[in-house]
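If you scroll down you'll find the structure; I have some questions about it.
Every protein chain but one is kept in place in this view of the complex.
In this document, chain identifiers A, B and C correspond to the written order of the chains, with residue numbering beginning at 1 in each.
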Amino acid sequence: MMNVILDYLLSLPSDIIFADISFTIMLIATVYFLTKYAKWKWLWSWITSTDHKKIGIMYLFVSFLFFIRAGIEALLIRMQLAFPNNEFWVFQGERFNQLTSTHGTVMIFLVATPLLIGLMNVIVPLQIGARDVAFPFMNSLSLWLFISGGILINASFVAGGSPNAGWTTYAPLASKEFTPGPGNSYYPIGLQVAGLGTIMGGINFIVTIIKMRAPGMRFMRMPLSTWSMFITSILIVYAFSALAVALLLLTFERLFGTVILSASEGNPLIWQHLFWIFGHPEVYIIALPAFGIFSDVISVFSKRKLFGYPSMVFAIILIGFLGFMVWVHHMFTVGLNTNITIFFALTTMLIAVPTGIKIFNWLFTMRGGRIRFDTPMLYALGFIFTFVIGGVTGVMLGTVPADYQYHDSYFVVAHLHYVIIGATIFGVFSGVYYWWPKMFGKKLNETLGKWNFWTFGIGFHITFFPMHVMGLMGMPRRVFTYPEGDGLGFLNFISTCGAFMMGIGVLFFMINIYITTRYTKKRVLNDPWFSRGRTLEWTIPSPPPAYNFARLPEVKSREPLWDAYERGNKNINFIGEYEDIHLPNSTSLPFFMGIGFLIASFGFVFEIWPVALSGMLIVFLMMSIRSFQQKNGIHLPKEKVRVQDMRGED
Amino acid sequence: MKRLSKHTNKEIHKLFLSFLLMILLTALAFFLVLYQLISPPFLIVLITFFALIQIVIQLDRFMDIREKEGGYRLTSLIGGSFVALLAIVFLILL
Amino acid sequence: MTFRYALFVIVIISASGCSNIAVLNPKGSEAQSELNLLYLSLALMSIVLLVVFTLFTRFLMKYRELPGQENDFPTQVNGNKKLEITWVVIPIAILTILAVPTFATTYQLDNKTEIVREPLEINVTAQQYKWKFHYPEHDITLENEVKLPVDRPVVFTLHSKDVIHSFWLPQLGGKKDVLPNQVNKLTLTPLETGVYDGKCAELCGANHALMTFDTTVIEQEAFNQWTRVADIQED
Partner (left out) sequence: METMSTQMHLNHKQAQMNILAFWFLIGAEVVVFGCLFGIYLAVKSLTGQGPTPNELFKLNEIMLSTVVLLTSSFTCAIAVYFLNLSKKLLTLLFFLITILLGLAFIGLEIREFTLYVEEGAKISTSAFLGAFYLLLGTHGFHVLFGVIWISLLLVQLWLKGINQETAPKLFIASLYWHFIDVIWVIIFTIVYLIGKV
């Protein structure tokens, strides 16, 4: 028996053995440390938590893990491409396609989106003066669906092979006829589960923002972060529904033999349309919250009111709206009717206008201020620099005939990384440095933060700037090799060096977290940013109590805290008496529902119907239990709240 | 108590009328198609129009879309319809 | 920051001199008109970059917090209507300048197939990892290489046998997808003799990277000669 297992293991490719071993080691280490420090109960309390702050932190943590995984994939990709005709490890052909496909899929769906949803979770209720989100249970469910889908896509590498048709998974390459293994089944099924969670999250935040704002906080008094996250939530609800259909279609195509996307009997372009109807709004789903974060950060670190608040809000709404009408610019070379092409080129160019409004408003927010260069601000400034370049190449891509040259070349790779890393990843770093003290009560180390920024930022430009030129040299995207002698080798090598520099930047970030958590003793004030805070989250203790606001805040303007500072006060007024606070129970049901979905998904991927059915039954059972549960929640008597609040103010 | 029942009686009449209208429209569309009484292009327009009336009845009479505050329900529906319509139009043009 | 911007411009300009940047070194009339648009958009966008980076650098230097200013309360402004209108109107103007030639060229390129007279017709069949070129006029079939006469428009009729590919000859013109369920046409007019790289630009499977072809553009005389010889050999 042992021999059989050993033979099987030795027959695996070396990269899978490596992945298996490292995974086993990590698992054992995790179990060991959890047992050694008796943290199992603590872990369970996090898993079952319905507190929006904890859920947000878990979102951030899990997506950061995925970020590392997809980042390592990026390094492997860059190593294979470092030299012409290179043969690095096993990453050629099929294996390379798996790398690029999962790199893209994980980065977009399991890193960019959930990182921002994590920040949304932490921040939105605090910024609008609410005690939690509208549906804490559903919030936890969103998290566990995301993790469940994420595990599925991540497990594909060692269990049957990863998706290998690119992160866009175009049919008919993705259909069973051309990629028979389970790899491309992981893609629609895993994303379906994660996407379901995302839609729930979107609905949750829409309702939270509409219904749970503190008294006096009108829509036009909401901080820009909240505004952008509100619009993002709306985009999520509509865009991810379109994705759900596309994924359903692909699932049917692969599992039940429909021929809608097949070349001979159907029309494979249907997939491209559906995917990009989702795909382009998705770009704004991950960019808008970042815009919001930068608006807050730039205004705080410049000590200035945001320039042109109404036009900023208007720009966000316009971007969200136009975002649904530009998707065909991903399909200019398909051979569509010229009039359709022109229409979408026009809308694409139009989107530059609201984006321009935002850039100039940020610049003029800084004008006349007192700018401090702390890490969150550095990332915001780095964003402006990077995003403007990414934005102008976007307009260049919108000029249709020139796009015939750029399309699917490294020029596009450069553009999309400038936009997505420049906005989303910089935004998340900025937001994490900015709100870390609020989440954990400690400030991240500034020196390491600066090292983190400069290595990551410079590494980023070294990696991706040459790619513009590589694209113009005629290097198509998703190739695992290129011939010698075009001058491509030199640029690719530079790019690879830059990628490693970015990796070092991320290492600095991890070291920073470790050092801060381990050695920093000092607890920060309500507003750790040198009394520059402007919005409600800085009026409560860091970290905030489970109920956030002991008494509801009084909101009479856009920036209540700043106005209080200007009047010489230390904090805003809280209105009303202390009252009994009702908190939601913690619950393990979402966790088990996630497990149910995971089991079901594996059943679907490998087409073992009893497994799929039993997984769905678990899910259904949990839903029924939930439906019949008495939702009592926890009551905090007002005396206790008062005592805690008084202690906090000392 | 008596006034209440009178008021509610009126409401149930309204519901019944809406239902009757819907059945009527469905039947009409059904017969028009079954016997092909009108030329196809016009027929399609007509039955689509019938369907639209039915949808409006459902939304307005049964689903209470005209809430008192905000208009979020209608907004949500319009947003979804906008995206759906874009998808339909460009998939047909495919 | 201006330094990096300057670097950006230098790289692009010096690159245009380099013969190894295919797109910037066109050998076909379609590639040329696409390149003109590239330069136009790059020039317009450079204006944008210049304005933004100048303001960016200036504001960062001028308004950084100096020691002793920690407790200042700078004046707070809500906005400025005139400025805000300016940066709505000017981008629209720039985009209009870009949009008009863009749309004109798009119509021209997309409808070229109908306009050109006496084109050389070539049927291209893509199949996982190889290209087949068939000259219906001469009944010649080539694999992974194609010979074209100079100064004569060529209409490629593109069709795929399996998945979606994309036909790309960077120095002669932009790409067109090769679909299994529909036939696309692409017109290219080589203006200079030489050998150019052709590739597949749409991920099509394991050996996508190796799906390339050589394009040889030769004088019309030589081309006629070649077709005659090839014809005889085929028989």
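As a convention for this text, contacts are C-beta pairs under 8 Å (C-beta built on N, C-alpha and C of every residue); 3 or more make two chains touch, one makes a residue touch a chain.
Bear in mind that the values here come from a model prediction, so they are computed numbers and not experimental data.
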Contacts of the hidden chain among displayed chains: A, B
Sole contact to the chain not displayed, among A:Y37, A:Y519 or A:F628: A:F628
Sole contact to the chain not displayed, among A:S63, A:T102, A:S148 or A:S262: A:S262
Contacts of chain B with the absent chain, listed as residue ranges: 8, 11-12, 15-16, 18-19, 22-23, 26-27, 29-30, 33-34, 36, 40, 43-44, 47-48, 50-51, 54-55, 58-59, 61-63, 72-73, 76-77, 79-81, 83-85, 87-88, 90-92, 94
Contact footprint on chain A, counting only the chain that is left out: 134-135, 199, 202-204, 206-207, 210-212, 237-238, 240-242, 244-246, 248-249, 252, 256-260, 262, 265-267, 270, 273-274, 277, 624, 627-628, 631
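Here is the rule we use: only the chains that are shown with their structure count from here on.
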Whole-Å gap between the CA centroids of chain B and chain C: 49
Footprint of chain C on chain A - complex, ascending: 93-94, 97, 165-166, 170, 172-173, 178-179, 263-264, 266-269, 302-305, 307-311, 333-335, 338, 341-342, 345-346, 349-350, 352-353, 356-357, 359-361, 363-364, 366-373, 381, 384-385, 388-389, 392-393, 395-396, 398-405, 407-409, 461, 465, 469, 471-474, 476-482, 486-487, 530, 565-566
Partner chain A, residues of chain C touching it in the complex: 1, 4, 8, 11, 15, 18, 20-24, 31, 33-35, 37-38, 40-42, 45, 48-49, 52-53, 55-56, 59-60, 63-65, 69-70, 72-80, 83-84, 87-88, 91-92, 95, 98-99, 102-103, 105-107, 109-111, 128, 160, 162-164, 166, 168, 170-171, 173-177, 179-182, 184, 197, 199-210
Chain B-touching residues of chain A, taken from the complex the two chains share: 210, 234, 238-239, 241-242, 267, 269-270, 273-274, 277, 324-325, 328, 337, 340
